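Handing you a structure now.
One chain of protein is taken out of this complex; the other chains stay put.
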Amino acid sequence: MRHRNPNLLGGVLGTLWLLVILVPIYYIVITSVRPREDYFSSNPLSLPSELTLEPFRYVLENDFLRYFANSTVVTVVTVIAVVTSSLLASYVIVRSRTRLARFSQKLFLLGIAIPLQATIIPIYYLIVQMGLYDTLWALILPSVAFAIPITVLILTNFLRDVPGELYESMTVDGASDWQMFRSLVLPLAKPAVVTVGIYDALQVWNGFLFPLVLTQSSEKRVLPLSLWAYQGEFTTNIPAVLAAVMLSALPILALYILGRRQLISGLTAGFSK
Amino acid sequence: MKPVTRRATLAALGLSAPALGTLSACGGGTQPTGGGGSPSSLSVWALTGAKQDTYQASFDAWEEANPEDPFAVEFFANDSYKEKIRTAIGSGSAPTLIFSWAGGTLADYVDNDSVVDLSGRVDDTLSRSIESINSVGQVDGAQYAVPNNDTQPVILYYHTGLFEEHGVTPPTTWDELMTAVETFSAAGITPLSLAGQSVWPELMYIQYLTDRIGGEGAFQKVLDGEADAWSDPAFTTALERIVELVDAGAFGDAFGSVSADAGADVALVHTGQAAMILQGSWVYGTFKQDAPDFVAEGSLGFLNFPAVDGGTGDPANVVGNPANFWSVSADAEEEVQELAIRYLNEFNLNEEMVGDFLAMGAIPAVTGLEDQLAALDDGEFLSFAYDMVLAAPHFQLSWDQALPAAPAQELLTNLSQIFLGETTPADFVAAMNATLAS
Partner (left out) sequence: MTTARHSRLRTAPSNWLLAPALSFFGVFALLPLGGVVVLTFFAWDGLGTPRFAGIDAWISVFQNPVTLHAMWLTLAMTALSFAVQFPLSLLLGTFMAGHQRYREAYSVLYFLPLLFSAAATGIAFKALLDPNFGISRAVGVDWLRLDWLGSPNLAFYTLIMVISWSFVPFHSLLYQAGVRQIPRSMYEAAMLDGAGRVRQFFTVTLPQLKYTIVTSSTLMLVGSLTYFDLIFILTGGGPGNATRVLPLDMYLTGFRSYQMGPASVIAVLLIAVGLLLSLGLNKISGSDTMDSQMEGA
């Protein structure tokens, strides 16, 4: 759609929104390299008199890497468990007409319609009773359960597009469920798995409520919670807190730079159809 | 790629089965796996911050003397500790030594048989600490907790430079305080810096005012659970005085988003934007850290909260945190409890620990420090605060700590609404009386 005259109004409003987006981000960046002494006295949007990486050093010295590692473990394990179990389930839902398969499909749809976060109190009780309180498992297990419905929905949508004849021919060759899954379903679903994997990973990486309620010690702290904790521990050291904010966004930024398309499709997984 | 996925599938399948098993196996018993304490060995949780090293040194000293029985030590930030210790106690994985503020939470632990009665077993450590503070660790006359660190009275700090500049005398009475408020307000300076977002600093006002107006008896009736205890006129008058302050612009117009966690309330004073701040003795350290010159040149003054004309409370009374306390977990095995008690008697608040606290500018809750304090760099401030505590007939623990959790939250919410002008003293009293019934 090429217009004869450029859309001036659109350009102006778009630029305004750009400012709205950029000012807070500029503030985060500029403050994270501002010396601590300057924070209370200088203009918060001015360039600092001298650039310092001191806030970053301070954050890294305060166990940031441990929280980073915890977040990584939780995210990786959760995503592997979610995607594997959901892909198996989606395979059955698409290919089987048994009552259980249809029931499962309805069940997972229900899971999407309900704000599952509201079940945090019984989950807390359950985790404490299981003796899993303040372990990384306490974060992984419910995260897996909460991610399954949407993951199944997206994967079933994708698997439905696979022609039935493909499965047919393999069955004729006498392939077992397992062989079929490994040599047909998995390779076929790979693009959808990447998309939905990124989506799940972002959800888990950014999750706040589970860590807040289900863990306590600094040993088990994950990144979003650590930001909150830093805010209390560093007291007046706002530059260091914002340095931690910057660092926590780095992995996603890296993903954005390396694979913008994948990240965006992961973010909007299954919604933009 | 494929082998990984297969192993993960097996893991996923394997995971849920034992998890279900655990669910049915333990109906609420002790679970030592929760990252908390184990019943069979010594463990302790304390708070992060300046005092962390002192505790660590004390536990290290114990370990040196008892290499067989070291403490497993873990440190938490203030807010997360408060939320987490409860879970640990509820799930039976509490550390051997339980850190607390005494008050309502300690009473809850006693009700749940979670802590051990220490009466007669910790006399050595109690003999070192200040009597009025020891009594805060008692529930129904039995000693369940002993002081373990410094005492933290709430002090009225002021910016001496601003007071001189505007010719204001440091207030010792309510009228003088109101005069100061009017003068500074007219000069475009926030008279009293208040961290309204954190809400708990607002408690300091109602506590001091209630005490000055009606004495410590009014709140004691609340603790005793007397019906309509909040209807005591002392509370209503105190609330009216707060409204008076707010209306006079005493806290400026932006106190609602000032947070004490971020130290913004203190920063307002040392940057000259506010003239006074009512805060705990702990913020002296923040002043020194963030504005060393400000403190060094003597710009920081300190006072007890002003007396209120016609009030029946003793103007020497103090509110704040008397100290933090150690209790011993009832979930720990007998021998472990004995070890913990031995630690308390031999190491808690001993000379080394007292020395460490003094070195960092904190006032350990022990007797006979007058000479040592005066000799220190911050002697003037430390002696002032110490004398204030020793001279106080009554040391009121923070109300949010003294009350059980639910009424404490109700109190904070209603109080913040008083400061915001969203509720009236009468509605406050009615809402708080309702918490007594349940």
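Each chain carries a letter (A and B) given by its place in the written order, and its residues are counted from 1.
Simple rule for what comes next: a residue touches a chain if its C-beta (ideal position, glycine included) is under 8 Å from a C-beta of that chain, and two chains touch if they have at least 3 such contacts.
Remember, predicted model here, so these are calculated numbers, not experimental data.
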Neighbouring displayed chains - absent chain, whole complex: A, B
Residue of A:Pro35, A:Pro48, A:Gly111 or A:Gly259 touching the missing chain in the full complex: A:Gly111
Identified contact with the non-displayed chain, of B:Ala296, B:Ala359 or B:Leu420: B:Leu420
Contacts of subunit B with the absent chain, listed as residue ranges: 9, 12-13, 16, 19-20, 23, 28, 83, 86-87, 89-90, 108, 112, 114, 196-197, 199, 253-259, 262, 264, 267-268, 273, 405-406, 408-410, 413, 416-417, 420, 422-423
Contacts of subunit A with the absent chain, listed as residue ranges: 1, 3, 6-7, 10-11, 13-15, 17-18, 20-25, 27-28, 31, 39-40, 43-46, 81, 84-86, 88-89, 91-93, 95-98, 100-101, 104-105, 107-109, 111-123, 125-126, 141-142, 144-146, 148-149, 152-153, 156-157, 160-161, 164-165, 167-168, 170-171, 177, 180-181, 205-206, 208-209, 212-213, 223-225, 227-228, 231, 238, 241-242, 245, 248-249, 252-253, 256, 260, 264, 267-268, 271-273
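Assume only the chains that are shown with their structure count from here on.
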Touch list for subunit A against partner subunit B, complex: 40-41, 80-81, 84-85, 88, 124, 126, 128-135, 141, 144, 182, 186, 216-220, 229, 231-233, 235-236, 238
Residue numbers on subunit B that touch subunit A, as the complex places them: 2, 4-6, 8-9, 11-12, 15, 19, 22-23, 26-28, 31, 33-36, 48-49, 74-80, 83-84, 87-88, 90-91, 93, 261-264, 266-267, 271, 286, 289-290
